[in-house]
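All protein chains but one are shown at their positions in the complex.
Chain lettering (A and B) follows the sequence in which the chains are written, and residue indices restart at 1 in each chain.
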Amino acid sequence: MFENAYELIVYIMTALGIYDSIFRVFEVLGIEYVLRIIIVFVEIVVLFAFALVTIMFLTWMERKVVAMVQARYGPMVTGPRGLLQPVMDGVKLIGKEDIIPDKADRWVFTLAPFIIFIPALLVFIPLPFGDSLVISNFKIGLLYIIAVSAISPIAILLAGWASNNKYSLMGAMRAVAQDISYTIPLALAAIAIVMFTGSLSMVDIVTAQGGTWFGVIPKWFIFLQPLGFILFLIASIAEMGRIPFDFQESESELVAGFFTEYSGMKFAMFFLAEYAHLFAVSGIVVTLFLGGWNGPAVPFIPVQITSLVYFLIKTYAVIFFAMWLRDTVPRMRIDQLLGLGWKVMVPVALLNLLVTGLLVTAGVI
Amino acid sequence: METDELILNMGPVHPSTHGVLRFRLRMDGEIIKNCEIVMGYLHRGTEKLGEMKTYLQFIPYTDRLDYISAMPNNYAYVKAVEELAGIEVPQRAEYIRVMIMELNRIVNHIVSIGSLLMDLGAATMIMWGFRERETALQLFEQLCGARMTFNYIKPGGVREDLPEGFIPKLREWMKDMEKRLVDYEQLINDNEIFHMRMKDIGTISAQEAINYGLTGPSLRGSGVDYDMRKIEPYSIYPDIDFKACTRPEGDSYARYIVRIDEIKESLQILRQVIDSMPEGKIVSNAKYGIAPMTGSPSSVMTYFPRIFTPHAGEVYSRIEAPKGELGFYIVSDGTTKPYRVKIRSPSFCNLTAIPKMVQGLRIPDLIAAFGTIDVVLGDVDR
Partner (left out) sequence: MNAAEELKNALPNSVVSISFQLDKPLAIIKKEDILKAATIARDMGFVHLSVITGIDYCDRYEVVYNFLSYVRKQNLVLKVILDHNNPVVDSLTSIWKGADWLERETYDLVGIKFSGHPDLKRILLPEGWAGHPLQKDYDMKTEQFVTIGDDGEDIVSTDGSNLLRRKYHGN
């Protein structure tokens, strides 16, 4: 309905009858752009708060899902059913000594946790959380997301190198090798989607998935691109670095991989980034293949709210799948993973792209 | 391109070394060129302690060797002492011993499989396994008051008779275990990634396995049809119908499958033992040795001298412990304390083959092969 969340906020304020008067104040002062900045700033604060709450919830959810699968309770003491456990974890981590190893590269060592956290949040910017609920609708949203996620291996490499620890270095090397081999099938699977929409904008991709076939089957791209969906899902789990592909950490081999030497808040940053990444990647999977925020309309409730709910339900379903997978399967070996990436997934993704291209050109779909 | 070799110290504190073991790896990137094992971080001088304690006093120390399956340790030592001193054991005591050792074998294999899967990154199995293990440990607790370090089997019999309701509870547990075993196999056996990680990893041929002195499931996984319970039948094993589980492949997967099969086989043995458990005494009450008994016996049932002196002589006695051949070499000089106690621990001897197994493989393979060898560091370092 609206281009982005900014316009939505303006609309709401206008409807409440306060926008005009506020705007006039700034207009008299001749600084209308300050109002724009304030509104955008509010958006970012809301997004940041949402991300943090989500991350905290996800850490709790992960522990609960693991506990469910493993026939135990998980956290139960702090708060109702242990819901406040993430807060306590945060408090504990803040209270820990911040250790920088003697022989570490101090600057890079300190910088790496921040570098890894920022791209994890930047990915949220073009992600449509619901109808009109997007910070900025870039024309190149998908490209931007793939580009920004490519920053995190750099941060991992920095962390691994700066720690001056052999396990960290090996974890970092693995992470980079893994990321290079999985960004390609990831991007190739996403390009097949772009062939349908003709646009890289995330909002356009979601809009293209509105409606149904025969009134029953929703027009999600998963039905047009089943192979692409599987490729994208595998590649995103590899990108997230979760079991069965968690080679950057693989705690039974490399102790904790690239963040072996980190403690306290810096460790927490890696931890938070991991879950931010989990949410972001699941959101992208939902946006590209599972219809984004599309869903049946509910009378009397604004579409912005229902769409947000639909988006969250679908995203949490994907997250649950990732967590479920983690509890069920063992870890692969790094060389097996790279083999799978280069020898299976890249050719299959190219084939998928070719077939999709032919079908689109022929006008079949 | 010329690259340097990387020396990686895995351990003594590392999540996958099951304790305080240290691998000194010479690596070419991720490939292991040479693996050297450094141990002794848990060395407690058990053999020296054996020379300073009386025969009965030493039994609790055997519990601390392989603390995952302490009952066979008890038994192996007691069996050696009994052979040395010529002590006869009542039939009921033998049945209780075998029952409790087979229960302990199942517990040991559950832990072994669980920790193997945890090392491979699937933490669910160990939690599931510990659920069943917990119930079994409660059974042990009922029996002798301890969950892991039992001090239950003693020369001439066992310490206490079965408590009331023990057998029905054990039957219930066995029924439960059979169901859970199906769950385990569904979770693990058909998993493609598990196969990728385990097959053709850490392969050792039958010839080499014997040459390296491997025993237990590790040797049976290489296709050697051996089982101390069959080759040198002791206790009541001659009367029991069971088979030695073997697999021909000799890789990590084979060793894993052997353990799963042995759980089934042990359940089979348990069933037979429970069904034919005789009534009678649990401790032999003949007098042995010349030393007078100290202290007063708690009841007639548990009468056995606390201090006794076997004839001068030496004995090597071995049993099939869950991890392999567990043997005690005891030299007696005719006093109340052994002159020399030597422990042939399966973990120590099986570990010898690890450097050979992992040559040219990667770190994750080392973890997988090491997990299937199933060592307990208390048993390695003694």
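Following the convention adopted for this analysis, a residue touches a chain if its C-beta (ideal position, glycine included) is under 8 Å from a C-beta of that chain, and two chains touch if they have at least 3 such contacts.
Note that the structure is predicted; figures quoted are calculated from it, not measured.
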item	value
Residue among B:Asn34, B:Gln91, B:Thr135 or B:Thr352 touching the omitted chain	B:Thr352
Per the touch definition above, residue among B:Phe166, B:Phe242 or B:Tyr329 touching the missing chain	B:Tyr329
Residues of chain B (touch criterion as defined above) contacting the omitted chain	9, 39-40, 43, 45, 47-48, 51, 83-84, 208, 210-215, 224, 226, 231-232, 313-316, 318, 325, 327, 329, 331, 339-340, 342, 344, 348-349, 351-353, 356, 381-382
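By our rule, only the chains that are shown with their structure count from here on.
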item	value
Mean-CA-position distance for chain B and chain A (Å)	47
Touching residues on chain B, where the partner in the complex is chain A	6, 8, 14-16, 30, 117-124, 127-128, 131, 187, 191, 193-194, 196-197, 362-365, 367
Of all residues in chain A, those that touch chain B in their complex	66, 69-72, 166-167, 170, 243-244, 246, 250-255, 327-336
